[in-house]
Every structure is written in structure tokens, then in C-alpha cells.
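A protein chain is absent from this complex, but the other protein chains hold their places.
A, B and C label the chains in the order they appear, each numbered from 1.
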Amino acid sequence: MKLLTTVLCILLLALQADAQTREKGPWWPSKWGADDEAGASNRITPAKILDSIKLVTTGKVYEIGQVYERGMPLFGERTYAMFIPSSPTGGPFGEKNQLMYHDEFLCAEIGQVGTQFDGLAHIGTRMEMADGSTQDVFYNGVTVEEMRSPYGVTKLGIENVNSFITRGVLIDIAGYKGVETLANSYEVTLADVRGALKKQGIAEDSIKEGDALFFRYGWSRLWDDAEAYNTNPPGIGMEVGQWVVDSKASMIGSDQWNSEVTPSPGEGMAFPVHQLLIAENGIFNLENMIYDDLVADEVYEFLFIFTPTRFKGATGSPGRPIAIR
Amino acid sequence: MKLLTTVLCILLLALQADAQTREKGPWWPSKWGADDEAGASNRITPAKILDSIKLVTTGKVYEIGQVYERGMPLFGERTYAMFIPSSPTGGPFGEKNQLMYHDEFLCAEIGQVGTQFDGLAHIGTRMEMADGSTQDVFYNGVTVEEMRSPYGVTKLGIENVNSFITRGVLIDIAGYKGVETLANSYEVTLADVRGALKKQGIAEDSIKEGDALFFRYGWSRLWDDAEAYNTNPPGIGMEVGQWVVDSKASMIGSDQWNSEVTPSPGEGMAFPVHQLLIAENGIFNLENMIYDDLVADEVYEFLFIFTPTRFKGATGSPGRPIAIR
Amino acid sequence: MKLLTTVLCILLLALQADAQTREKGPWWPSKWGADDEAGASNRITPAKILDSIKLVTTGKVYEIGQVYERGMPLFGERTYAMFIPSSPTGGPFGEKNQLMYHDEFLCAEIGQVGTQFDGLAHIGTRMEMADGSTQDVFYNGVTVEEMRSPYGVTKLGIENVNSFITRGVLIDIAGYKGVETLANSYEVTLADVRGALKKQGIAEDSIKEGDALFFRYGWSRLWDDAEAYNTNPPGIGMEVGQWVVDSKASMIGSDQWNSEVTPSPGEGMAFPVHQLLIAENGIFNLENMIYDDLVADEVYEFLFIFTPTRFKGATGSPGRPIAIR
Partner (left out) sequence: MKLLTTVLCILLLALQADAQTREKGPWWPSKWGADDEAGASNRITPAKILDSIKLVTTGKVYEIGQVYERGMPLFGERTYAMFIPSSPTGGPFGEKNQLMYHDEFLCAEIGQVGTQFDGLAHIGTRMEMADGSTQDVFYNGVTVEEMRSPYGVTKLGIENVNSFITRGVLIDIAGYKGVETLANSYEVTLADVRGALKKQGIAEDSIKEGDALFFRYGWSRLWDDAEAYNTNPPGIGMEVGQWVVDSKASMIGSDQWNSEVTPSPGEGMAFPVHQLLIAENGIFNLENMIYDDLVADEVYEFLFIFTPTRFKGATGSPGRPIAIR
């Protein structure tokens, strides 16, 4: 019986061999084509850049990312271990000028520690395909089988993503609610978002394609207490996630470790906003940000700059997001 | 006799204990104060930023850094090893939404591999101090003893440096000389620099405090051949180095692995321009860049953006330098 | 049509769901049971140990592994990077006793660099299973799906393997052939093995279950020249591999980087002796050894000691194999 089954299956599967080019799926091909690996960073066009730099009126720079250091909150079993090999590391070079030098050495999930930018190879979904097989599928329908490689993914690597030179909009939910920090597991509603925008004097319809949308929950206040920081944070859910998609944002950001409400209120759901934004819509997600300086100056619109470092085959990127007003 | 010597020395050294606060030295205190750790990135003022963004007229972005990958040229015994832990790394999370994810893991001299930005803790000089002791001294007179720590330097770490949002000027020496690549160990002269600027239609006195000055030798053409790339490159020497200092640049960059002519023509000298710029003047140095796209479009002035990632206690930073025209 | 195929396949596969407990396969269950993870290290019984220590008559220790260091030959893209974090790493501890200390830090494919012991999770075979699926199958029929985990395999990890305290037999093929080093890609024949044993005065039938069999090709002479060392080495092929299996050895070893003749003379075959020994018979393989001291003293039988370090979920182990006479 087993042999018969096997033979039959092989025959039947052969019949649909023509189907082996990637079929249309629930979220692919992407709106930027079947081969796209840049996702919503395609929305950062020259015109968008020209438009965004007009927001600069004072030249003041705001740091909106955290410093990377030992002891900062890490997810799960991730590692951040930096060293100075010897000290000084080497020298003297040059009999006369006696040059000495230091290097540093880092071992880390480089794109998934500290202020971290989730790329398109980071989040996927296990699903049954049209051919009956089970696959782990990422942005644009790329499967694990297509991208698997020990030394870096071969598709959807962070090196394909454009730099973000765009309009940033900070949506200060904690400020709107009048609290320092939203409660654990509080789901930010669309009404909250609209209320915050209104309070800040930003018309909802001023949000344009390619904008970067930042949600402030007040969670960065816990940054120095890794245990507290890693508890279930407040965040956006599917309702606001869909609004982000409809807004045609290029990316979102937040001041907690995964941006969305945790745990997800949906039964049997874990981090579904990640799938919606990243896998299905190519919209990026920058976690573990800090907005204190922006809020102190009541700066809610600004030129946002983030240049993902092009580590070939990486799933994300560290970096230094800044706002300029 | 030995005991006597020891006792005498201890006595004499005690007499000058008052001298133990850091004395004035050949290059310290810095022009930004005795406690400064940001060096010439202090020249990126709000006014400088406002001025520089005026250079953006089309919104076109140019990549002027290399992609980081296994097999790229590395200096000495440095390492660049990236992995995907398993593949997928984890999941499924969520019974219903079946989220899968990938991480990456990197082991590297993070600030000293690939396109690398030399910070103030990277380069120093072994020298005899006023008190007769021998010390390894860095920017602003900071000694190794003052900054040594196994897990990151405690002074002059890269986290203290401002982002570079400034005017970039590309000085295309190879183009001026009419060659694809300058010869091994060719020292770029000040006449070359002036000739190139003139050919490009840039007045020398248009170079202003805080500008980022980039030298093109044509060396990036060898990037894919690590052995050839790591041979002795052409570059600037002390003559042009001093001109950079006099120009009050915030940083320099180049398309080879150490920016300066190698070996140094000075007898007994190794990488002396590094000491002149970084240790003595706090001027930064971005190595292993690529200017092909700029040259193709004849773009020699542009908005330059580079945001050093704030790895606490690191000696440099990777990143993604871009030019916008 | 595609839908029909899918439905049919699902139905048929469901019919054989009862077959999903692991079936008997070409090389499983193992002779030590369906759950065994120790392989031929099971042959190191107390009786075998008692027997083997009788070989010690002088107490002289021979080093038969290489020292681990930067620059040693590495396979493919593997890494061996060791550091001293600062120097000293820390201290002083204790106001009075002023204790100082050094640590070291290592990044490496710890079980697959230098003198390396291949464990049961290291080598498998991609094959079609009885149920028609394609699987990567290791020792005892364990599939990648059953052992995959980002932080260490969950089955067949090196921590399950017994220490080797057994009789070692050195078979000096290079000595038998009267050469310093066998030629590139030379396949050692069974006649060679028998000739060498005879020359050494060791009766073939004295080889007993659990012995460790070491082949000397003279290849370690190239150790200091990584490029030469990594070229195609001489080694045993399937003929001698089968003889090893029939001899009921616990493990083999050799003085080159993969123990077997490279490339394999069999068409379309790559490292087939690895599959025969490790995956199919649970016989271990210790690579990159050195036998110079044994040969100098004409020591061909000895107490062999190797204790694989129990890194949980690792595919192999570094270590320090020794012979005692």
C-alpha cells in the first residue's frame, strides 16, 4: 500500500510540475513585482526625499535610537558580547611614529539586538501551498527553501533595502493618554491614534505614501531594567496595523521590543502585525527606539533618516535612526 | 643600589603628584575642550546641516559604501563571519498564524571591517610623557590606562560621535590623472588635489569647516580580488593630510583600505596621517568606500549622510554612507 | 487539476499515517537499538578498557593531535578566531592581594576545526523515504526535521558519546610505501593496509571490536602550509572503509583533513566513507592528527585516550587525543 501511495503521489505531483514556477499567493506577487526584495522602501523615491527635507527648519538633530551595550534588554536567547582584543590591540607600528591601535570584536544577532530594524527575511508564515506542500513563506512568496543558506539568506537580505530619508510622524499615544507609560498588554486603538494626531495638530490625511510612522508607548522608560522591559508590552494590534497598511507607510517604529501589543489579543495568534506588515506588505519595523527628546521639544513631524547597514544576507540591521527638525 | 634608586624615584615622583592631572600635551587639550570625545564631528552644527541640505536638488541617492560579506578584503587577522542559526531559526509561534522567523549572527571586528569608520579610540601614539613615563596616547591626551576595559573602551567610544549630515566633496584624483586606478604606493600631492578640484569646477576656497572630503584613487576596482586589494595602495600623505587639517574638515574618506599612501614615504613612519588626523585633530576617516556612481553622474558636491552606529565603547563603526544630490 | 492532485495526495498520505513512526530503513535501527545516540562508542565497555590499559608498559605519553591556532588549515568558510579581552582582562580584586586575571574568547566551529572528531549529527544523506518524502537522514534514521534547532541539534549531539579509552592501532601506510607523504588523491587499498600491518608485526586478526584504527598518510607534514594541506589528500576509500566496518572498530583517525581519498573515485560520490562509517555504522572519525612521535619510537599499538567534550547539541568535538605506551 505504501509503495502504491508513493508511486501515485509522485505521478500526480509530476503532472503539476508546470506549476512549480511560483504561483500567485495570498500576498504575492508584491505590488513592486514578483522579484522585488526592497518592499515598502521602494516608496522612498527622489520626489519623496525632496519633499521630506523641506521639514528641516532648524538643523537640530534628535537621537531616536538606543546606545548598544552589554546588559541592554535582549529577546529570548540572543547575545550581545563586545570585546577589546588586548588593549592596546596592536602596535607600535613605525619606528619613529610609534602608532598604536585598538580594535573591537562583536558577537551578536547583529540585526536583532538593541534598536533593531526588521528586514524582509525576518518574518514569515508556515502555510499549506497550492500544491499541498507545507512551506515557510516570506515576503513576495519566497520560501525558506529558496533563501536558506548557512552564511546569510540568499533572498530578501537587508542589503536590498533602500535607505530611509523620509517624513517621520511621531504618534504619542502615551502623551495622548496622559500617562508616562501605557499598561502592559494595552492595545492601542485607531481611536487612540486619531486622538493623538489631533492633539498634536496633525491632520490624518496629511499622512502620505512613504512616511515613517512612529508609535510612542512610553516603554523606553524601562530600558535600563531589562527584566521589566522584556515583560508583555503595550502596542498596536491588527486594527492599527491595517491602518498603517492603508496609509502606505514605508515603515513603522516604536519604543518597545516588538512594536505590537503582546500577547496578541487574537486567539492562537502571536505577533500577527509582524506578518501583516513585513511579510504581506513589505512594511518595515524599527524596534526599541526612544522619543524623549522629540517629545520634550514637541516635535512630531521631522526629517527621518535611517540607513540600514548592508550586511549581505542579514535579516535586519542595527543602526542609528535620527530625526532632524 | 637598586633599592636606593627605587626609593629616590618614588620620592621624586611623589613631588610631582600635583602634576597628575593631565598636562597640556603636544595635541591636547582639544580645541573642543579637555573633556571632548566627539572630535571634529562637533563641526556638524545645525547651521552646517541647514546649509548642506540645500545641495539636494534631485533627491537621487548614491551608495558610496560597500556591501559587507564573507570573502571581502580584511586587514591582518580580522574576522567577518555571519550565520543564520538554523533556517528557519524559530517558530511556529501562534497556533493559528504560524509565525516563523530568521535571525542572523555576526562575529566581526564590527567597526574595523568592510566600509569602516575610524573613531577616536582606534589610533594613538606611544610616547614619553612629561613625567618620564611611556604611555599610549589617543585623542585629547587620553591614555590606554584611562580607557582600557575588556568589554569596550571607557573613553572615546564611538557612541560619543555626532552623525554626519554635511557637505561632501569628492576629489577624483584618478579621474584627474586620467587613469582607472592610481599605482601602488603613489602619494597624492597637493597639486593633484588642486588640479582635480579645478577640473571639477570646485573652487578650493569653497571648502568650508565641517565638510567631508573624499579622495578617489580608483582602488575600489580591486574590491572583488581581496589579495590585490590588500596590497600597498596609493593615497594621501602628510602634505595633503595637513591641508585637510587646515581645511577644518570633519572627516575624510577614500576608496582604499586605509586612505593614506602605503607604505608611508617617511622613514620609520607607518600610517602617520592617521595620527595627524584622528589622534591629533579628531578628524575621522572612512575607509573602503566606492564612488563609481557619483563619477558616472559627475557628482562632486552632495549632501553626505553617515550615522555611526553607537556601539558603546567601540573603536569605529560600520554603516552605510550615502550621497544625495 | 492541481486541486485534485493535492486532495488525492493528502488522502493517500493520510492512509499511511500509521507508518509515521520511524520505519526500518537501510541502516536503521542501529545495532544498539532504535534510540541509541552513542554509536560505536558503545564498544568501549569496561572489559575493553581493562584490556586496553594493559598496553601501558612505560607510561610515556604521545601527543597525536595538533595545537589549535590562528592560521591553521580550515575547511571551506570555517572560522577560528581567539582573543584575549583586554590584557589583563580584569582586576585588581582584593585590596590587599590585588588579584589580576585573563580570560580568552573563541569564535569557531568548535567541533569542526583543527583536530576534529566527527560526531553522529555531522554527516547524513538526502534520500527518498518509504512514504515518498525526501529527507536528510543521519545515524539511526534520525532526520533533520527531528534534530533541527538553532542552538544545537536536539538528537545525536556529541554529549551522548562515550569517552574513548581503548586500544589504538596505527597503520602507517606512508611508512609501508616508503614515502614521506602519499600522493594527492591516492586511494589506500586493503592490500596496503595488510602490508603495513604485516610490516609492523601486527596480525590482522588481532584487531578486536572497539579498537581505534589510525591511518598514517604522511599528510601532517603539510600542516604549516594551509594551502598545500587543503589540496586533495590521499586516504582510504570504500574498500578499506568496509574493512573498518567489518573490523568493528569504534573509530578511525588520520593525519589529513577528512580521512578519506579525495575526490572519491566513485562517480558522483563525495566523501562516501563518511556516510558508510558515521551515518550507517556509527563509527567515528578523528581528522587532522599527527603521528610523528609514534613513528619515531615505532609505537604502533598503544592505549588511546580521547574524551569528546560534551558541548550539548554539537556535531563534533575538539580535544587532545593521546597515546600511552
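As a working rule, a contact is a pair of C-beta atoms (placed from the backbone, for glycine too) under 8 Å apart; a residue touches a chain by one contact, two chains touch by 3 or more.
Since the model is a prediction, treat every value here as computed from it, not as a measurement.
Here the chain not displayed is in touch, across the complete complex, with A, B, C. In the complete assembly, the contact with the undisplayed chain comes from C:S264, out of C:N140, C:S264 or C:N281. From the options C:G39, C:G132 or C:P150, the residue with contact to the unseen chain in the full assembly is C:P150. Residue B:C107 is the one among B:C107, B:V153, B:I236 or B:M251 that touches the chain not shown. In the full complex, subunit B touches the hidden chain at residues 1-2, 5-6, 8-10, 12-13, 15-16, 19, 77, 81, 83-87, 105, 107, 130-132, 151. Contact between subunit A and the absent chain runs through residues 70, 77, 79, 81, 85-86, 89-90, 103, 107, 148-151.
Along subunit C, the points of touch with the absent chain fall at residues 45-50, 53, 56, 58-61, 65-70, 76, 78-79, 81-85, 87-88, 90-112, 121-127, 136, 144, 147-153, 159, 162-163, 165, 264, 266-272, 274-275, 305-316, 318-322, 324.
The rule is short, and it goes like this: only the chains that are shown with their structure count from here on.
Per-chain CA centroids place subunit A at a distance of 28 Å from subunit B. Separating the centre of subunit A from that of subunit C, both taken as means of CA atoms, is a distance of 42 Å.
Counting partner chains per residue, subunit A shows two or more touched chains at residues 81, 83-85, 87, 105, 107, 151.
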